[in-house]
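The structure appears below as structure tokens.
As you look at this complex, bear in mind that one protein chain is not there, while each of the others sits in place.
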């Protein structure tokens, strides 16, 4: 179905297996999702994306659940089916309720609407919003 | 600069003034931003958008700061200059630090990147992500 | 300001002048907009785009004003500043009132909102919408 | 298939049934589409979106068919599968012919093309397009 | 499945058959893809798009493979399933290896990421990037 073959652990190179192992250990799961099996076709991208996801999605000034909900809002905005399914599942696993999902999508869809009203009317930015 | 004239309170109809008054009262400010002065060219849209913003951005299952940060992430994704400036200012007013803004944009830009990797490889959605 | 120099009629090649002449004759104006002066840097694109615009925007099953309003809705959706200004001006020249512009943007922004609700909830297409 | 369960009338709360009843009465149909069954997971959004659709898509300075065609053009621009199917069906129900659909998509796709030429060359907006 | 019927050669008008014949002759194939069968519902668009594709994708200052890879990068950015599949196949037919596809998507996804960082921080354009 995808434009590349999904690479299973059994068929993966040592380089790819090392990343798959780190994903499974970090997430405490016994297999990796199709996204990683597809990226395995380009090991450098697989490693770089996993390292970035691990660092960016970790607890910081924002907690992991808030980060997952921002991910869902952006993925819905871009119409990415895969990321919408996977990050909605990820946010639920971190505690997102149906009510919270409803609010994430209400805010994201409102933003998409007002973004176009601001762009359609070409509203000039208020001076107080600009930093001196 | 905008494609429509910005309607000032002094020149506004009673219908528009009623919305401007509610915005100023609700937000405890003594003037409205350019966005509302532009929407005032179509009173029905001005009223509808304000009522929706007031309801959707209010405290709920998500707190107002989280909602503003989702708004910033979506506005940056769509490249809306006006909304990025206004909602970044709004999120700061609600307590967003520079570190938090850095994480909002790190997550939003990572999502924009992986959305394209998933779409470029056309990764099939894992069965466990679909609800029965 | 642009990433290419704008080519003025006086400095244009015969090939470019021929297109500029057709634009001015067809539109009954005595100069061409910056868009065409920029495309003049790649004559094949200048000619192809002008021929397409002339054919697609001509009266057909839809009248030219409806076509210009669709152009405004798409340009606002994509956040294209230049096209939003130029096609809003074009629609007004063909009779679009402020009330009509208000409705064009109300519909376009509502569509941008519901597009994200449908994509965020991944709503399955109803069978009756698919053609046998 | 969707990330939420579709809520059927038989399983809906009184609050949701009231909106479903109004949709069926207003549209003279005996069931609601999947979009509304998905939004029913967040009743406040279901009510708000339905009220907005009912008001914005009603006859005004633009007739309902023109509004539906603008909706199709925006949905195709955003790549929203659900909205493209549902609003193409809605426009046909209001009288859109295959020739008209062909022109809607010819204009929308041309706008998507010239939006990128204007953005790629960063064409400066002509002074006459800006309002004093 | 599509919102229009796919028009097969046997059912096509002489006008449509002439374009189908040119596509098959130019590409040395004995049938046309679904994209062209769908466009055949609006013959003027079918002819215009085919003439444009034939001219723009031909060898020029850039070779056809580079053009196909740019097409893949844009289609993945827009999330167009059909164009991603068809142009990835087209690029492979012209010599794109899996390693090259991996780099095309690594660059395209990085660009999508930095586009949002630049838009989220609203970074001012450096003077040296603007032409005098």
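Labels A, B, C, D and E are assigned to the chains in the order they are written; within every chain, residues are numbered from 1.
The rule is short, and it goes like this: a residue touches a chain if its C-beta (ideal position, glycine included) is under 8 Å from a C-beta of that chain, and two chains touch if they have at least 3 such contacts.
Just so it is clear, the model here is predicted, and its values are computed rather than measured.
Visitor: The chain left out touches which of the shown chains?
Guide: A, B, C, D, E
Visitor: Kindly state which of the options D:16, D:53, D:76 or D:100 is in contact with the chain not pictured.
Guide: For the chain that is not drawn, the touching residue is D:76.
Visitor: Can you list where chain C touches the absent chain?
Guide: Answer for chain C: residues 3-4, 41-42, 44-45, 48, 78-80 touch the chain left out.
Visitor: Considering the whole complex rather than only what is displayed, give the residues of chain D touching the chain that is not shown.
Guide: Here the touching residues of chain D are 72-73, 76-77, 79, 81, 84-85, 104-105, 108-110, 112-117, 119-122.
Visitor: For chain A, enumerate the residues touching the unshown chain of the complex.
Guide: 1-5, 44, 48, 52, 55-56, 130-131
We take it that only the chains that are shown with their structure count from here on.
Visitor: What whole-number Å value describes the gap between the mean CA coordinates of chain A and chain B?
Guide: One centre to the other, that is 20 Å.
Visitor: Counting only Cα atoms for the centres, state how far chain B is from chain C in Å.
Guide: 26
Visitor: Which residues belonging to chain A are in contact with no fewer than two other chains?
Guide: Residues 3-4, 41, 45, 73, 77-81, 84-85, 88, 99, 102-106, 108, 110, 112-115, 117, 119-122 of chain A each touch two or more of the other chains.
Visitor: Please classify the inter-chain touch graph. Allowed labels: line, ring, star, complete, other.
Guide: Contact pattern: complete, every chain touching every other.
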